[in-house]
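Here is the structure we will look at.
Missing here: one protein chain of the complex. Every other protein chain is in place.
In order of appearance the chains are A and B, and numbering begins at 1 in each one.
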Amino acid sequence: MRSIRRFIDTAGWPRIIIGLLLLSLFIAAPSVGVRVDQSITDTIVRFGMNGILVLGMIPMVQTGCGLNFGLPLGIIAGLLGATISIEIGLTGIAGFLGAIALAIPFAVLLGWGYGKLLNRVKGDEMMIATYVGFSSVSFMCMMWMLLPYHSPKMIWGYGGSGLRTTISLDGFWPHILDNFWAIRIGRNFMIPTGMILFFALMALIMWAFFHTKTGTAMTAVGSNPDYARAAGINVDKMRTISVIMSTVYGAIGILVYQQSFGFIQLYNGPFYMALPAVAAILIGGASVNKANITNAVIGTFLFQGILTMTPSVINNAIQSDLSEVVRIIVSDGMIVYALTRATRKSR
Amino acid sequence: MTKKNGFKDTISHLFIGNAVPIMFIILIAIAIPLSGFSTRYLIEEMVTRLGRDSFLVLSLLIPIMAGMGLNFGIVLGAMAGQIGIILVTNWGVSGVGGLFLAMAVATPLAILLGWIAGIVLNHAKGREMVTSMILGFFINGVYQLVVLYFMGKIIPISNSALVLSRGYGIRNAIDLKGMRQSLDRLIPLKIGGIAVPVATFIFIALLCVFIWWFAKTKLGHDMRAVGQDMSVSENAGIKVERTRIIAIILSTVLACYGQIIFLQNIGTLNTYNSHDQTATFAIAALLIGGATVAKASIPNVFVGVILFHLMFVVAPKAGKQLMGSAMIGEYFRVFVSYGIIAVSIVLYAWKRSNEKERSRRSLRGEQEIPKTD
Partner (left out) sequence: MTEQQPVLQMQDITKEYFGNRVLTNVCLDVNRGEILGLVGENGAGKSTLMNILFGMSIIAETGGYTGKVCIDGKEVVFQNPFDALRAGIGMVHQEFSLIPGFTATENILLNGEVLHDNIVAKLFGPRLKTLDLPEMRSIAEKSIELLGVEINPDTLVAEMPVGHKQFTELAREIHRPEMKLLVLDEPTAVLTESEAQVLLTSLRRLAATGISIIFITHRLQEIFDVCDRIVILRDGQVVKEAATRDTDIVQVAELMVGRSMSAKSVATRAYDEKTETVISIDHLWVDMPGETVRDVTLEVHKGEIFGIGGLAGQGKLGIPNGVMGLYPAGGSVTVHGKPIPLNDPAAALAAGMAFVSEDRRGVGLLLEEALDLNIASTAMQSQNKFIRPLLGGLLKWRDDKAIQDVAREYIEALDIKCTGTSQRVEELSGGNQQKICLAKAFALQPDVLFVSEPTRGIDVGAKARVLEALRTYNRKNGTTIIMISSELEELRSICDRIAIVDEGRIAGILPPSATAKEFGLLMIGKLKGEGSEVNSYA
């Protein structure tokens, strides 16, 4: 009895409810006529699309900068990379890799500035991150109209100026990772091997980074900044590095997302993209100041699983589309819960 | 110091202290001629918008007094108000009576939501703002669940004009025919052909008097104490958590009334979007009026509403003149809303960390530390 209570205490009610919800969805699926193989395929694809964005949460959480509500900044860097890559006419794998290569400098630059800012407002990072994200997205809304893009694939056709809100990747690099070594069984089951491998590569890099001297120092900074300072670690520098990393992962993450989605979404597209990523890592067991790769993997799987299963199962069961509501309640409920639980014992 | 110098000092102090409103005045002074709007049109717009928005912005003041920052949770009150309006419309009560009935129906709901928010925020001390914002998103999900799925199924809705064609759930847009501007036009008055919503202004004035009076009560005084130092207040025997919950409940209830006033002016309820930007725009207006995260006054509210809405009205046309596209102006005003909030919270956090450092210093004993080398 006591061990059950302890389990509930450490896992927290929201996670248990979410786990049970997903389980019951899978159990209920066949009885309402939902194809499980199709659902699994969808879950895997969505996992691959979102996984890297979720991984990007880890560095900032680990150095004590909190949940990266400023993820849209990284996404903007990714969008710049994607649009410039198309503008200069790169296609296929060169287009995708080119987009990444072009996005990284922007991400490093933005992340550096963002990190410097967060170092001056310690303790209020999350609120400021949110609004840095919001205001940079709305700033870019103007820029997408003003920047001198010329590619007819991207600008408004009828004499208007500026980029379109949605740009199709057809002819450039749609599904370039999804289709790489993809395994197809029957009509409804597919594993996007390339995308999963790419996620694994990014996870491996993250894992390796936290096994270096710098990565270890970052963990110390997040765990106890005073210890870190006494150990001769430059706390602000480590925090800045973590913010840059999170931003770069955000940039690469959105490119992977887009290639699978087949479109680039500009303007208000990135506005609320931080919330699902934040929710996912929290569902995976992370807290406001502790996160690891396992949290990211499990969390993305659970969260995306729910997002794929709810519409199909519930729609079939009660003939109405609850998915949007479930998404909001699950993700934002999880975040509120985590914010009210976050206390640092040593302080 | 000579007198001249002192005068210069006060002037520069005035400028630094009100940098944000002054900046906006300059910005708008440039944009108005560009937009080509007539003065009359702008005055008319401002009168309307003052009536429409001031109540909502005023609802932000009490949590700031209690040190809980900008209450992004006023959307909770807005949602309560909308549910009140939906129910009253369903019952077919119209006119000002319907308006007040909607307020009465929504009040217990707003109190409940405010109480929940207060408890949640007491668990998230030091990060009230981000928590209240996400809590707003979360309650929005619950609101959608109730309005889109429960209404018409679990909660009986008899008025078929409200219900989606599938038989349950409320339509996206509800025409508030009976209530439209019922308060604004309750006491009709036109000055130079411009309709003045006298009753609404009376309402707003009453709220201002209430806030002014409230600050002088024991409860208001306690809120100021709690807002500055929770542990000192606790040690003095003030019930800190309870006081904070009351602050949030008051704010939520006022926001609920504010949203109802807002909607009667607009005349249409966008069931799923009307409350989306309530907090952002109200907060941005307050900040543009010269308020900060820790300090806001009644004048900030009115200056802010006027400047914010002037910019809001003028920006698209000015953008078109300047850049050849109205969209630029629209994006610009959204950017300004978010940007001003971002800048304000950065400045506040910055100031707070500097102050923490300074107060630490003041406890370090005398100043006679020898500075060798």
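By our rule, a residue touches a chain if its C-beta (ideal position, glycine included) is under 8 Å from a C-beta of that chain, and two chains touch if they have at least 3 such contacts.
Only a predicted model underlies this, so the values are computations on that prediction, with no experimental measurement involved.
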Touch partners, limited to displayed chains, of the chain removed from view: A, B
Of A:Arg5, A:His150, A:Arg187 or A:Lys213, the one touching the omitted chain in the full complex: A:Lys213
Per the touch definition above, residue among B:Ser59, B:Ser233 or B:Ser344 touching the missing chain: B:Ser233
On chain A, residues whose C-beta touches the chain left out of the figure: 211-217, 219-220, 223-224, 226-227, 229-234, 290, 345-347
Absent chain, residues of chain B that touch it: 213, 216-219, 221-222, 224-225, 228-229, 231-233, 235-238, 359-366, 368-373
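Note that in this section only the chains that are shown with their structure count from here on.
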Between chain A and chain B, centroid-to-centroid distance (C-alpha), Å: 31
Residues of chain B touching chain A in the complex: 120, 123-124, 126-127, 129-131, 133-135, 137-138, 140-142, 144-145, 148-149, 166, 323-325, 327-328, 331-332, 334-335, 337-339, 341-342, 345-346, 348-350, 352-353
Residue ranges of chain A in contact with chain B within the complex: 69, 117, 120-124, 126-128, 130-132, 134-135, 137-139, 141-142, 145-146, 161-162, 275, 320, 322, 324-325, 327-329, 332-333, 335-336, 339-342
